[in-house]
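As you look at this complex, bear in mind that one protein chain is not there, while each of the others sits in place.
Right after this comes chain A.
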Amino acid sequence: MEKLNLLRLLLLGLAVVLVGLRPSTAFQSDELLVEDEEFGLEGSAADIPYARPSAPTPIRRRSSDPDSDSKIQFTLEHAFGDSDFSPAGTFSARLKTWNHGGQTLTKLRFSRNALTEAEKEPFQKLLQGDDFYRIRLPSDVLSPPGRDYIASSVKARCLPRDGLDEHFVIHMEGVKLLAVNYGAPGACPYPRQLKLPSKWAFNSHTVLKSSEQAQRTPIFTEEITVGENGEVGVAPPPERSFWAKYWMYLIPLGLIVMNAITQAMNMPEEQAGAQGQPGGGAAQRAPSSAVRRR
């Protein structure tokens, strides 16, 4: 009993370690790593001073010279429930112009404004009412907001852990932002429990994603050439043993042979019995008849 408990504890510990590891492992697999600094990951709480009272920076850009990289900024806005949107942080990125004329965003950095006292109250209300915390970004970073804002929202109760953990996935196409997916970095199981954060600071993770290329359809040349080139073609099935191939015929054959032998064995015996003891004992005859009837 004691041992079992110990084992269970050990397993539990293992599971906790595994669960703790999981987001980071999945996190890596998600990203398209064109450059090493494709994504900026900030907010491991230690290196970002959340108390930084940075006022919402107006969007400014210096992209007059298309040949060089230029810096670009765009604002994250948030809303509590049905309230109006207000600035909540700034994304800054490098706009890289390629030789063929395409433009891409790299080196995305994010600085999140801390929640002000005036914002904490509506946020607490959201937590109590299990309501939506909404964010939005311009769909075009060069001429915000572009055609429309790209918006996302999450039930506020998903965010609080120690602090407020948030996770952005920004899907982009060139310099256009397609969609932003916002939510908790981990799970948010359904009966959402009310839990107030111990620290009113955001812990942000950001991933920039662009489209994957679909795998090309494999094009095969004719079967014969494949066979000539190597062993890629259809290999002949390995020769099976005689028994494996013909067991189904052999078993009945064996049965027949066995049957014939027993009959043949019975025959002389019976004849001998009939000759030796014409009066016959019932004790001898009964088994023989049983054999014959089978």
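Rule of thumb we're sticking to: a contact is a pair of C-beta atoms (placed from the backbone, for glycine too) under 8 Å apart; a residue touches a chain by one contact, two chains touch by 3 or more; residues count from 1.
Simple rule for what comes next: contacts and distances are computed from a predicted model.
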For the chain omitted from this view, which of "Signal peptidase complex subunit 3", "ER membrane protein complex subunit 1", "Exosome complex component RRP4" or "tRNA (guanine-N(7)-)-methyltransferase" is its UniProt protein name? "ER membrane protein complex subunit 1"
Of the listed residues A:99, A:217 or A:241, which contacts the missing chain in the full complex? A:217
Take the complete complex as the reference. Which residues in chain A touch the chain that isn't displayed? 8, 11-12, 15, 18, 22-23, 26, 82, 130, 132, 134, 139, 146-155, 158, 167, 169, 171, 173-174, 176-179, 181, 183-191, 209, 211-220, 232, 234, 248, 252, 255-256, 259, 285, 289, 293
